[in-house]
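In this view, the complex is presented without one of its protein chains, the others remaining in place.
Note that the chains are named A and B in the order they appear, and that numbering of residues resets to 1 at the start of each chain.
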Amino acid sequence: MIHLKNIEKVYRTSTIETLALTNINLHIGAGEFISIMGPSGCGKSTLLNLMGLLDAPSAGQVDIGGQAVTQYRDKDLAQLRNQKIGFIFQSFHLINDLSVLDNVEIPLLYRKGDATGATRRQMAQEALEKVGLSNRMKHFPGQLSGGQKQRVAIARAIVGKPSIILADEPTGNLDSAMGNEIMNILQTLNTEGSTIIMVTHDETMAKQTHRLVRLFDGSMVGDSLL
Amino acid sequence: MIRHLIKLIWNKKKAHSLLIVEIWASFLVLFGLCTLVVYNVRNYAEPLGFSYENVWAINLSNNQDTVNVAEKTQQILQRIKAYQEVESASLLSSELYPFSNSNNGFSTTYKNRTIGVNYLATDENFAKTMSINLVAGQWYNRADGGGKYTPVVINLKAQEALFENENPVGKVLTDYEKKARWIITGVVDTYKDKGEFMQNKPTLFEMTDPKNGWNKTLVMKVQPGTDAVFEASMLKDITTIVKDWNVQIVYLDAARQSKINQTLVPTIIFLIICGFLLINVALGLFGVLNVSIAKRRGEIGLRRALGATESSISWQFIGEMWVLATFALILGLVLAGQFPLLNVFDLDAGTYLVAMLISVIVIYLLVTLCALFPSRQAATVQPAVALHEE
Partner (left out) sequence: MIANYIKIAWKVLLRHPFYTFITLFGISLTLTVLMVLTSFLDHLIGNHYPETNRFRTLYIERMVLTNKEKTMINSGPMSFKFLTDFAKSLKTPERVTIFSDDRKSNTYVGSRKVELNFRFTDAEYWRVLNFEFIEGKPYNEQNIANGDYVAVITDGFKKQYFDTIDEPVVGKRFEIENVSYTVIGVVKGSPITRLFSYSDVFFPYTNPKSNYQSLGYRGGYMAMIQAKNESDMPAINEEFQARISKIPVSDVEGNFKGGLLEVNSEPFVRYFMGVLFQGDPARVATFYAVVGFILFMLIGLPIINLVNLNVSRILERASEIGIRKAFGAPIRTLLWQFIIENIFITLIGGAIALMFTYGIIQLINTSGWIAYADLTINANVFIISLLICLVFGLLSGLLPALRMSKLNIADALKS
């Protein structure tokens, strides 16, 4: 599903060069549920950004579904993100001025092809049902708890039926009860066929996944099946 | 997508209310300016209806001399016509020469239609002196006088208001005292005697009575190149005939220029001030948008992550401005629409509508221009960078 070959990522400013990732080789198959762990600043988020096509590597190659994507133009990358990848962030990143339903609909707005307003609405409602929030569709993010916000974010990630879900510390801002709730949803999605890659700090969360990749100072230091 | 933008704006309406007020106010300013400009341009587009080149006007005032005023005026007119340099000359109501600051008007009736007309008494040579073209009938001459009714000529504007489809030549008009008084001998196209920027108004020319001493202004067409030397000697001749009268000579092209300036100068001052105001507004909108894009980098990054292309981000910000402008314009049009509906300032509804249309277009152009650069900036936001900033 995702294949990273000899990835290197360097951040340059006028004075300093920071090596964020070096010599990363990682193959992720369809239907896997992987967690990535490591201390702050080890390059976890950078790795996730590369897999999510939010950022380009300084060297190396990213394959998604067997296609090399490093050469793609912005337009194609955007479409690829839209169709194949769903994002979940630690701080949710909901748009406060839009209702829950409107937030969930956003990925469909950027999708090529002409889904009608009614279809989009239908799909967003289904996604919200899946995360158990169909009774909060008209609410605004400000009126929701942290766990509910993250469930909205998950609904947004799955509304376009992507094959890959990238989660950047999805439980990081939540207490353990809410965190477990989110993990249950992710597990359900995984059993339904989604490939899930999750960055986390939390060992107990990581243990609930099938494979654990450890990073330290920009290098992979461990890769084990659980 | 448009519905999405409308929702976004609508849900943020409180924060956007000031921007909407600003665009709304700019629209009203533009509407005021455009109304003025459109009104003047529409008036300018209609022909003057006469020629002012090489035409002079002479205003006579008899002061304390009350003996044989009409005869002396006729004598002056004959003397002027006799000059080689003068092609044609005509007598008319005192001070009512073209481009003067005076006017005279009253109401006239045909059947049950009553309208106000600009009034001017002239003799039979007026059309020839001023090169006025007739579209129907002919200019009155001495032979038309002496009957029961005084011969008059009207313009097309008066014909439209009084007669609709009837042929006005030969019809009799009643005056403001409800007395049948005038018979129409001809119709002229336009006669905008207050200059190009004057609104075309109904006008009525009445044949003068040569025995009446009230009409003491003359217009004369001189040959091209006639100069102040001739003018001085003519003045000398006139003052020999009437020693204690005042004689004032006006060149119509100079009088026309001052009339044009009366409209042009305030319009240009207004235009300059409004221009600066709009530049000011444009800079302000530009600044506000720049700040707001800096504030919304997180949102932009998210949208990019969810699959928005660079151009769709650009279009989103331009689209948001259009939606905002549309809200403001709807409010503005409701207010501006009252002007034609309530007939404020007595202007043609068409003038207001054209002004509204132009203002709407200019506002859309203005907000697009303001949004263009900031929206480009927004599009360059890298999704990863934006998400990390939060």
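By definition in this document, a residue touches a chain if its C-beta (ideal position, glycine included) is under 8 Å from a C-beta of that chain, and two chains touch if they have at least 3 such contacts.
Computed from a predicted model, the values in this text were never measured in an experiment.
The missing chain, though absent from the view, touches B when the full complex is examined. Although one chain is not drawn, the whole complex shows that of B:82, B:135, B:232 or B:330 it is B:232 that touches it.
Contact with the chain that does not appear here is found for just one residue of B:6, B:115, B:264 or B:277, B:277.
Mapped onto subunit B, the footprint of the missing chain covers residues 18-19, 21-22, 25-26, 28-29, 32, 63-64, 227-229, 231-232, 235-236, 239-240, 244-250, 273-274, 276-277, 279-281, 283-284, 286-288, 291-292, 295, 345.
Everything that follows uses one rule, which is that only the chains that are shown with their structure count from here on.
Per-chain CA centroids place subunit A at a distance of 66 Å from subunit B. Within the complex formed with subunit B, the subunit A residues making contact are 45, 49, 52, 54-55, 74-75, 78-79, 81-83, 87, 89, 91, 93, 95, 97-99, 102, 105-107, 109-111, 117, 140, 156, 160. Subunit B meets subunit A in the complex at residues 1, 3-4, 7-8, 11-12, 298-299, 301-312, 382-384, 387-388, 390.
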